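The complex appears here minus one protein chain, its other protein chains still in place.
Think of it as A, B and C in the order they're written, each chain with its own count starting at 1.
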Amino acid sequence: MEPKNQYIPYKMRIANIIEEAPLVQTYRLEFVDEKDAAQFSFKAGQFAEYGVFGEGESTFCIASSPTREGYLECTFRSSGRVTKALANCELNDIIGLRGPFGNTFPIEEWYGKNIVFITGGIGLPPLRCLIWNLLDQREKFGDITIYYGARTVNDLVYKEELEEWKNRSDVNLFLTVDPGGETPDWKGLVGFVPTILEQNPPKSENSVAIIAGPPILIKMGMPILGKNGFENNNIYTTLENRMKCGVGKCGHCTVGKTYVCKDGPVFTYDEVLNMPPEY
Amino acid sequence: MDFEPKIVAFVCNWCTYAGADLAGTSRTKYATNVSIIRFPCTGRIDFMLLMKAFENGADGIIVSGCHPNDCHYTSGNFHARRRWIVFRSLLDFMGFDTDRITFSWVSAAEGTKWAGLVDETTEKIREKGPFTEFKKLDYSILEKIENDVVTE
Amino acid sequence: MTSLQNKVTELFENGTINLLIGFKEAIHKLPVPCFIDNVSQVEQLIFTPSCKGNLSVYLHKTEVKQAKKVGILANTATLRAIVQLVSENQLGDIEKTVITLNTNGELVVFATMDELEAYVQANFPELSEEDKKLLDQLNAMSRTERWQYWTEQFSACVKCYACRAVCPMCYCSSCTVEGNQPQWIKVSSETTGNLEWHTMRAMHLGGRCINCGECGRICPVGIPVHMLTVKMNQDIEAEFGAKTGFSVKNGYALNSFKPGDKEQFIK
Partner (left out) sequence: MEIKNIKSTNIPAFFDQMIKSGKVVIAPVLKKSGKVFFEAVQSYDQVSTDYIQTGFSAKSVVFPKVEELFSFKKDDEGIEITNNLHTIPETVVWGLRPCDASAFNYLTEFFLKENPDTYFTARKEKTTLIAISCAKADNACFCTSVELNPGSTSGSDILLTAMGESVYIELITEKGKAAVETAASLFTPGEEKSKEEFLAKVTSVFSMDEVKVRIKTAYDSAEWKHASMGCFGCGACAFACPTCTCFDIQDEGTQDSGKRLRCWDACGFGLFTKHTSGHNPRTNQTERRRQRLMHKFKYSVENLGIVSCVGCGRCIRNCPAHLNIFENILSVTK
């Protein structure tokens, strides 16, 4: 059989639309062609190219867990030409999907360890995939701690799931909003995520930390974890640069010799330190 | 099949649009080939809009606004006029068929002039035939050759 | 040391400039732009008739603006560009020292903008023989021949945007072609879109282009793109009596109007 043409997208039907926050939506996607569905598999950490025909493609992670079969979910903020076109799609519209691309989180290596998630704003979707993946096999892991913040209360995504995690006794959730973003009835913390992290440091023994979000959060958060005793190769992040092809050809996402799309997007702090700071 | 020209009219809100409106309310009969796009002022009619209209299938274009000294914003049409003078000459220099663009001043009172202008333009474009020159420009030479080879 | 190098050393030493944009000879024997920020580098400076580049483009660079006191080696085209840029209020945040070679090959350092303007007006160039010939050729063609000529030229364009990059008048921090909502100009290089791009470039330079001809000279596929603005400048001078790069007070022709502007084509 000829190798698959990696530029031809799968056709996906929009099966459900959830409004998460202002301009942020979650789409549930189902394969139009059952053969494609049977072929397709992915792991936590991977991403895809979502395309609106005639407008172009945009890169974001797969936000649903591989343990939930039969569909894919993606969460995006409409900001550019493609994401705006995507946001204008309606239920049952057909969009293109290429992927899955990139490497994955080494979940098997984490069995028995405590897991710490640090993320902000629209950085939660890439980790949501991983969080559910772990929660669906909860018994294999130690403590699970999540630090999550957004600019305002309204900008928090997956509000129902946050509520669910808050109420679970086996998840430790630090929910925060940036100063000035709180509402009168806000019961969570107030402060930037790195500040909250410094004030409530996670324990580093037998722990793995995963950090995702805007570049500034990654650049600030990783050293804080390091100071708290996390080893560099126990700190993971998922980078996202401008991408076009997803397969290490177009050159947009390169950081030094590294292609974020095929060598990443998951990197350890060690690996990030060895790259030029071009992310 | 008979060729029906597609005409796009870029007009200003205050004069020509009102003029076209008057033609309508006076039940003046004129060619139906025109699609009117209303702008706040002729000064706002960017030359790129004209290029895009041609690219997307227009066979002819009408650009029209208030007579000199009648601009709602005092000087929008004066600015526009300078630009049209230069733009038209540039297009001609590039070999673009400038006869396909009709520039005009039509005031709010000139419903008849508007109807006549549309009729005249439609007739002229009908005689010239469809505007394919601009649209048929194709991809790179290499690809053109490939296509030729394939179609032979 | 040459008289140029002496002069520049003096300017550095008396604190008139702290950055000089000039030329040096590169390893492959062609003049390349160089940026000198201290006296020790002055030795590499050259300024010969082969230094054709228009260095005024660099006056828009952040690094140059930060230097505040900037010296620049200017050929006649560069001088006109500076006059036009000043008239468009683009060089307000730097103190510039402009150095040129006059027709006798002597070094001239302008003390004031007025001096510079007077020099430019006294040495305002005619169109080059080569450009004149091409312009005549094009004007003599029939419309369809011109269409053929330009579409063939534009089909070769690769959209490297070197014409935009070398233009001292293309100083917008964000260009129309860089926006994609809406996508005015297609990203792919294909004749229709290329023609639209060159039309747009010419129109945005209408009455502002100072005829330095850099865009045509450096085009990697050899399209004489500068002819479009040459033609426009001719029209503008004929119709509105305005010359670009001629006076620091003029602004530019398409930014103004006269109630009595004449045309024959508006019905």
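Quick note on the criterion: contacts are C-beta pairs under 8 Å (C-beta built on N, C-alpha and C of every residue); 3 or more make two chains touch, one makes a residue touch a chain.
Model, not experiment: these values are computed from the prediction.
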item	value
Touch residues of chain A, complete complex, unshown partner	3, 5-9, 11, 32, 51-57, 79-80, 83, 85, 94, 214-215, 241-242, 244-245, 247-252, 254-257, 262, 276, 278-279
Where the missing chain touches chain C, by residue	26-35, 53, 57-58, 61-63, 156, 158-162, 164-166, 178, 186-190, 214, 218-224
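Here, only the chains that are shown with their structure count from here on.
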item	value
Centre distance in Å when chain A and chain B are each reduced to the mean of their C-alpha atoms	49
Residue ranges of chain C in contact with chain A within the complex	180-181, 183
Partner chain B, residues of chain C touching it in the complex	138-139, 141, 143-151, 155-156, 176, 184, 189-192, 195-196, 199-200, 202-203, 206-207, 228, 231-232, 235-236, 239-240, 253-254, 256-259, 261, 263, 265-267
Residues of chain B defined as touching chain C within the complex	47-48, 51-52, 55, 68-69, 75, 78-79, 81-97, 102-105, 117, 133-135, 137-141
